[in-house]
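The complex appears here without one of its protein chains, the remainder shown in place.
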Amino acid sequence: MKKIINKPEDVVGEMLKGLKVSNPKSIGLIPEKRIVYRKDPYLNKVGIISGSGSGHEPDQAFFVGRGMLDAACAGPVFAAPTLDAIVDCAKIVDRGRGVLFLVKNYTGDRANFEMASEMLEFESGPTVETVIINDDVAVKDSTFTAGRRGVAGAIFVYKIIGAKSEEGSNLEDLARLAEDVNNNVRSMGFALKPCTTPAKGSPTFELGPDEMEVGVGLHGEPGRERTGYRRANIIIKTLTDAVISDLPFQKNDEVAIIVNGLGGTPISELYIAAGIVHDICKNSGIYIFKTYVNNYCTSLDMEGCSVSLLRLNEEFKRLLITPVDIPIRYF
Amino acid sequence: MKKIINKPEDVVGEMLKGLKVSNPKSIGLIPEKRIVYRKDPYLNKVGIISGSGSGHEPDQAFFVGRGMLDAACAGPVFAAPTLDAIVDCAKIVDRGRGVLFLVKNYTGDRANFEMASEMLEFESGPTVETVIINDDVAVKDSTFTAGRRGVAGAIFVYKIIGAKSEEGSNLEDLARLAEDVNNNVRSMGFALKPCTTPAKGSPTFELGPDEMEVGVGLHGEPGRERTGYRRANIIIKTLTDAVISDLPFQKNDEVAIIVNGLGGTPISELYIAAGIVHDICKNSGIYIFKTYVNNYCTSLDMEGCSVSLLRLNEEFKRLLITPVDIPIRYF
Amino acid sequence: MQSQKEILIGVIEQISRKLIEAEKQLTELDSPLGDADCGVGVKRGFEAVQKIIPQLNSLDLSDILKKVGFTLAYTIGGTSGAMLGTGFIETGKSIEGKDDQNIAIWPDALEDSLAVIKRRGGNTQVGDKTLVDSLEPAVISIRNSVNTGEANMVSILEKALAAAKDGSEKSINMIARKGRASYLGERSVGHRDPGTVIICIMFDAALEYLKSNVNI
Partner (left out) sequence: MQSQKEILIGVIEQISRKLIEAEKQLTELDSPLGDADCGVGVKRGFEAVQKIIPQLNSLDLSDILKKVGFTLAYTIGGTSGAMLGTGFIETGKSIEGKDDQNIAIWPDALEDSLAVIKRRGGNTQVGDKTLVDSLEPAVISIRNSVNTGEANMVSILEKALAAAKDGSEKSINMIARKGRASYLGERSVGHRDPGTVIICIMFDAALEYLKSNVNI
């Protein structure tokens, strides 16, 4: 395993340190708890928190700032954040209006956020609401699974809720809006190359030189189907069709799309994918309001991408385009 | 070779198409010539152009927009843009105040831009000035080489010149300023994994599982030295020390830094590197004004990063922090 | 003779040692079914437990268990962090204020704790291919042993371990319906659930400690 790291167990701590020193004015860090919080003063708003295992950068520590998250709890690589960190995080962001946990649907994340909520309730800490994000159509949403995973569609939830919370909305309304966004977003991804976790040092699953994994998870879990490698037009159509037919998105729907890189795929390939998604939407009479192409929710060095569509209404549109001030940026 | 592409010869065209459909209001594209230009109206400014082979995305087509480049000529993968494209590009951006070519120092880029300048002069086209960017300390700047390469330090040149040109400065002053930025920026990179060009389909050089290439070029050229793999603290110190001692940067200098990913390295590792560069600068009494961490100037799917330092003055600082409106973004 | 507290702390120490040693094994098991972090997480958690061992002596049994549980929940993260943390915390909560000379508090506590674990996982049942597949049979076995008047701890734990191992064995052929492995559907068949191995190692370590350190 060759990575730009020192000791595997220091990876998350050193990354967060790099994040902090690169954004000294806007970002605060509690290293022992891996809590990243915004430093600019804000009042009279619900605190918005997300958290999950690390390894999905920029998700989500890099989305902390005005217009988006008020804090993020970063877990160890691929492991949900710890109970104490979530509890402390909630206390840090609370301004008396309560705290909203935006949690991607994984057993570990749910369990830890649930324990934290119980503890905060017991301690009469801030009022907490939790909204579970589960946009991944690769997983059947049945009693035979842990339910759909939360993947890159979460970015839409953070963005819209972050913007709305700046307007002073209350906890209940924000929770309802977050559910609403979640109900209108669908995603699916695939991998050309598995990721290598620093601790394990070898790929989390095997993929042959002519294979790909469709419906792959964000944590190096194998997906729902292994197939032969296909060219971009076919891969991206598979993903986009699965996403469109699931909600389903329909003719005349207006959408925003995310073409999300999984960490090891260059931006050039993501834009090839974006062009294909545009063609498919055009052919289906779906109008694209805004296109997001970048690495948003990754899986370490995994190669591949996911496609997300969000069905829009006027409020979503308005809240999508408000500015954010977050550490992940170009200039 | 597994990539999100269709036919290798269509890679650049399809990527630029994706760029355009994702930014329909701000970006224009001439597909046959691979010219990307800004569509918002601007007047009374010198046209700023850069161009080079493709494969370095977001450099440079994705930097076209207000406050940065007015147009970019994208060559085929790793091949300098063609003569005709450069000539047309100059005509497109000219508003009667002349055109500045910002060219990274590679034989092919220089030769094609030079041919284009001669042709424009012959045709009495817009007045052209060319500034060569050569920030890579990995290459000895002697008569025994083609001279130092231009690498990620070019981003500082684009940013500062783009901002200044919006103020209405004339061609001569902009060329002088570009030289000045170039004279104050130094960079060096390394690779953990070589890149695979779509046309060749296999890595451009071989690297053993425990090897790395120090001073690697942006085009899959091997670097100046192959060594054993080292942990981040040592790698990044090697790069940063080489950069600092070259200019040299000195105690009390104020700098901006870029930690630039080469395409296949996740953002988390780049931030680990950024933390290390901060420590080294602190120990050397060098003050960091602003830190840029992302993929700016890549080499397809190469894994690795480069470190750039720019010595600042008040004008550079002012021009660095003005806003840009360019296609590469998160929100 | 050792006090209950000494035995509990000794058992916790032995469990920590054994689970830290099992890092590689757990990671390997978590690769085909999950995200390959189970070993490193459990190791991190029990190394933290090792650090607080000196503080445990001043606590009562209930607080020792809660302290260990919170330490795990504060350091492991992930599903195993929540489940193992919950296991110790809820066991501790259940025996709080109860007569620790009455052996019947233990099956009660384990049942209480198991119930919260099952709720925490989204109503996990035996057969879902999670650590519940080893934990529930072991808890039932302990309940049965105690109900039938068995008082020898070694023999109680031997039976519990056998039940846990049997559940772990069965997990191999199960289709996962909870946790990360459930995304694989039928592809999860053929792999042993790492969580069941954690449970087995815990009972095994407890037994080992009792056999070599306690005069029964």
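Read from first to last, the chains carry the letters A, B and C; within each, the first residue is number 1.
The rule is short, and it goes like this: a contact is a pair of C-beta atoms (placed from the backbone, for glycine too) under 8 Å apart; a residue touches a chain by one contact, two chains touch by 3 or more.
Owing to the predicted nature of the structure, the values given are computational and were not obtained by experimental measurement.
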item	value
Partners of the unshown chain among those that are drawn	B
Per the touch definition above, residue among B:R110, B:K159, B:K193 or B:H278 touching the missing chain	B:R110
Of B:L16, B:A79 or B:L319, the one touching the omitted chain in the full complex	B:A79
Residue among B:G18, B:G153 or B:G217 that touches the chain left out of view	B:G217
Absent-chain interface as seen on subunit B, which is shown	8-9, 53, 75-85, 106-108, 110-112, 114-115, 138-140, 143-147, 149, 197, 199-200, 204-205, 217, 219-224
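What we mean here is this: only the chains that are shown with their structure count from here on.
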item	value
Topology of the chain contact graph, where touching chains are joined (line, ring, star, complete, other)	line
Chain nearest the global centroid, as defined over all protein CA atoms shown	A
Interchain centroid distance [CA atoms averaged], subunit A/subunit C, Å	32
Chain centre separation in whole Å, for subunit B relative to subunit A (CA means)	29
Geometric centre distance via CA averages, subunit C-subunit B, whole Å	55
